[in-house]
Structures are given as structure tokens and as C-alpha cells.
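The next block holds one structure in the form of C-alpha cells; read it before the comments.
As you look at this complex, bear in mind that one protein chain is not there, while each of the others sits in place.
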Amino acid sequence: MLTPVMTTQDLSQFLDEVFPQIHTGGRAYFVESVAPGEVVVRLKATDMHLRPGGTVSGPSMMALADLAAYVVILAHIGPVALAVTTSLNINFLRKPEPGDLLCTCRLLKLGKRLAVVECGIAGEGEEDYVAHATATYSVPPR
Amino acid sequence: MLTPVMTTQDLSQFLDEVFPQIHTGGRAYFVESVAPGEVVVRLKATDMHLRPGGTVSGPSMMALADLAAYVVILAHIGPVALAVTTSLNINFLRKPEPGDLLCTCRLLKLGKRLAVVECGIAGEGEEDYVAHATATYSVPPR
Amino acid sequence: MLTPVMTTQDLSQFLDEVFPQIHTGGRAYFVESVAPGEVVVRLKATDMHLRPGGTVSGPSMMALADLAAYVVILAHIGPVALAVTTSLNINFLRKPEPGDLLCTCRLLKLGKRLAVVECGIAGEGEEDYVAHATATYSVPPR
Partner (left out) sequence: MLTPVMTTQDLSQFLDEVFPQIHTGGRAYFVESVAPGEVVVRLKATDMHLRPGGTVSGPSMMALADLAAYVVILAHIGPVALAVTTSLNINFLRKPEPGDLLCTCRLLKLGKRLAVVECGIAGEGEEDYVAHATATYSVPPR
């Protein structure tokens, strides 16, 4: 059974210190919740994340999935900056409606060297995913 | 045999008109060359693309691969804004050195409904890829 | 809301008629259950699916995910042989224990031209996946 070792507040503070550049252009990413094996990260899109028509761009959804993957791993191994993405696979399913996106990210495996996560991205209050991603991270020995 | 129908200049102009937001924070992406079945796109990284230490971030490489995939498709089907990414898979291979990144993107398939591309990202003058991606795009009937 | 249009028995019969070669070496794949948006397919591994030590091989898990993806799509669009896999991405998470494997496959999207599915493979009665896959299928106009 996976048990988180960091709170949403711990995670937010750590990201602010270690990755201030994700807030370039205004604070956009918010750790919403942490649960065993799972986190939710919100993207409050600013102009730089949008495509004409006001919908969030594909690269912004990839960045969101990558960040949420990092957050769910950190939440369970503690504040080690050295976890690095080794691969990411994403399927874009539907055009998102304008508005915030929520990325729910679950640990499929938290191994000694490799973590694998699964992320679903949906509009707030929506059930159908607009995108679905899996990502692998190399995690430091611990 | 695939024959490009747009030049590097055509492609740059089209991107400026249709996706001005990719230049948020300063012009960063440049179409370098177009050849049968292949394009090269340069990322001149600005602060927002970097991680501590001055290396380009994973999400910036994903955005670069996604854009270069779009460019190689446009180059061969003409200026239709409606091609949309349906999936992207990326492997991060090495930490990039500080400096520009070049993304070479090749068409593996240009079908009636689906295009599949392969992208290698490397530092300028480097032979080893720092990242390798494949992407699929839904293309409009033509 | 997705509603299945074929039963487990319909699906088994259709597979037997259209893909008899999946039973080469003995009947190995069984459609276990069908529910809205989801199916479960069992692999009763025979010698040809095993690696030394008696665990199911990677290619056998890929074949299982591919088949279950096909089954969940058929279950919701009816018996059309023409759905074809366009891509498959799989992460191998743990070495399976000897014994049957169950693949639970869910529709993430059932569009006019493209279906996207997510599959988790686990040993019987096990909670942790041994492998997780996503697949895209090109579906015939209907």
C-alpha cells in the first residue's frame, strides 16, 4: 500500500523552490489533492497555454501530465529533485472546453529504479478525459 | 516519393499567422530546412524553456517535437490549420547541453486520414539524440 | 454513455470465425465479461506463451492487450472485422506469477474514425497490474 509522505502544501512549496520557471507568465499549476498512490494537479490556463478559440494546447497538456507525474512520485518518495522523466506517451482524445483542466495521476509502479504513472486530464466537473498519458520516471536510489 | 509543397519561408509565415502564441516570451522556434519527407526545426531556448543548469526542459522538447511534426506534415499537404495531434510518444535519452536544439522530423506515413512522423532532437553539431519522438496526426480530407 | 451491442458469447463466436489462428496451439483467449465501455479477456497461457520459469512472455501480453482492445471496440460497434490497430504502447510493470492473466480493457474514446483504449493486465485475484497498455484503432465508418 502506497502512503504519501508529502502534503499538497509541501509539494507546492517544493515546486516553487525547485522549478520556479514553471510559473513563467503567471502561476498556472496548482497541486489540488494528494491521496494514496494518486494526486490531482490543476492547470489554470493563461494566454500562453491556449490555442485560438481559447482551448488549451497539446503541449500545455503534455507539460501538465509531466508535472503531475513528477508530483505523484515526489508525494510518495519525498522531496528529491533528481527524479527525471524517461518517457511519456499521450493520446489526445477530445478538444477541451475553455476553462481549467484537472490532471489525475496514479502510480502504476514505484520501483527501486523506475516509476510508471498513468494520468487522465479532464475539464472541471467533466467525466470524459480530454487526454490520457502514461509516463516513466527514473527515480534515485533510496 | 514525397514532395514538399511549402518552403521554409511559407511555413514560417503560416505559423506566425496561425500560432502566434508559440512566440510568447520571444521568438524561439525557427523552421531551418525542408526536404522531401523531412524538416528541421530549431529551438532557440529562452528562460522559459530552461531548467536549473541551463538545459532545455522535457516539456520544451515535447513542444518542439509536436511543432516539428506539424511542420513536416504542413510542408507536404499545404497550409491547412486543421491537422491535429492525436498522440505523441517521446523517450528522453540524455541531458541536453546548454544551447540550441535541432529537431529533425521525418514522415513515416502520410495517409488519407492519419500521418505518422518520427523526430530526433539533438544539440547543434551533435550526432547523438537527446530525445526521440513519434507522433500521429489526424489530417483533414484532401 | 456507452452501451455494448454484443454479448460475451457473440464476441467469442465472432473471434472463432474471423481469427481462428489466435487458437493455434490450443484455445488460449477467453472473453470473460462485457460491461458498458469495458471488457475482460483471459489468457490461459499454454507453453508457447511462457518464458523459462513459467511466466507469460512480453509478446504474449502485447497480443493479449491488442486482442482485448479489439474486443472492447467490437463489443460497442458490432461485428465488423475491419477495425485495425494503428498503435499500441505498453509498459511492463512486474514479472507475472505463473497462472492465467486477465486483461481489463476500457474505451477512452470511441470516435467516428478512431477508438482509444486503455488496458490493465493482472494475475487472477491480483490488484497490481503486471502490464498497462494503451492502443488506438482505426474504426470503419458507421
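All chains are identified by letter, namely A, B and C, in their written order; residue positions are counted from 1 within each chain.
Everything that follows uses one rule, which is that contacts are C-beta pairs under 8 Å (C-beta built on N, C-alpha and C of every residue); 3 or more make two chains touch, one makes a residue touch a chain.
Owing to the predicted nature of the structure, the values given are computational and were not obtained by experimental measurement.
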{"item": "Candidate in contact with the missing chain, chosen from B:E38, B:D66 or B:E118", "value": "B:E118"}
{"item": "Selected from C:V39, C:I90, C:C103 or C:V117 as touching the chain missing from the view", "value": "C:I90"}
{"item": "For chain C, the residues touching the chain missing from this view", "value": "18-19, 21, 24-25, 47-48, 50-52, 57-59, 62-63, 66-67, 84-92"}
{"item": "On chain B, residues whose C-beta touches the chain left out of the figure", "value": "89, 91, 93-94, 108-109, 116, 118, 128-129, 132, 134, 136"}
{"item": "Residues of chain A (touch criterion as defined above) contacting the omitted chain", "value": "86-87, 89, 113-114, 136, 138"}
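Operating definition for what follows: only the chains that are shown with their structure count from here on.
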{"item": "Same or different residue numbers at the chain A/chain C copy interface, by half rule", "value": "same"}
{"item": "Approximate Å spacing (C-alpha centroids) for the pair chain B, chain C", "value": "34"}
{"item": "Residues of chain A whose C-beta touches two or more other chains", "value": "89, 91"}
